[in-house]
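Have a look at this one before I ask anything.
What you see is the complex with one protein chain gone and the rest in place.
Right after this comes chain A.
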Amino acid sequence: MERNQLRRQAAYMRKALFDQGDLDDQFIQLEDLQDEANPTFVEEVVNLFYSDSARFIENIELIMHNGPSDFEKLDNIMHQFKGSSSSIGAKKVKKECTQFQECCKAGNFEGCKKALKEVKQEHAALRRKLESYLQVFQILYKKLGHIKRVRS
């Protein structure tokens, strides 16, 4: 049945996010906060995360555009980005944020550039996978009624 197929697909996608290290336990904490009265809570939080990320990345790139300068400011912004990542369970993104911060503390501008690239890559990958999963999840939700998550 289409329903079972969808369920399997959603479960597979969700499991991959965890197995591949994109998400950690904090994401499950968010899933647990979803209920019939708040069925899109996870999606809403994740969307806030995306708009935050865009802003942080933009600000960081602006500062870095003119070459090595205010490492403290860069570190502060990345600290905030890392906080948001942590709050949604974005494990790999969080790791790359830490790497960037290490480079800031060492005053290593080239390192920062590389690390920022990694942050953006991991963020894009997470967004792609997560959006796909949540899309399928929402379709399933409409068919099945309330579920917090799909287990395989």
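Going forward, a residue touches a chain if its C-beta (ideal position, glycine included) is under 8 Å from a C-beta of that chain, and two chains touch if they have at least 3 such contacts; residues count from 1.
Please note the rule applied: contacts and distances are computed from a predicted model.
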| item | value |
| --- | --- |
| "UDP-arabinopyranose mutase", "Protein yippee-like", "Two-component sensor protein histidine protein kinase" or "Mitochondrial fission 1 protein" - which is the UniProt name of the missing chain | "Two-component sensor protein histidine protein kinase" |
| Omitted-chain contact residue, chosen from A:Lys15, A:Lys95, A:Lys113 or A:Lys148 | A:Lys148 |
| Missing-partner contacts on chain A, residue numbers | 25-26, 28-30, 32-33, 35-38, 41, 44-45, 48-49, 52, 76, 79-80, 82-84, 86-89, 146-151 |
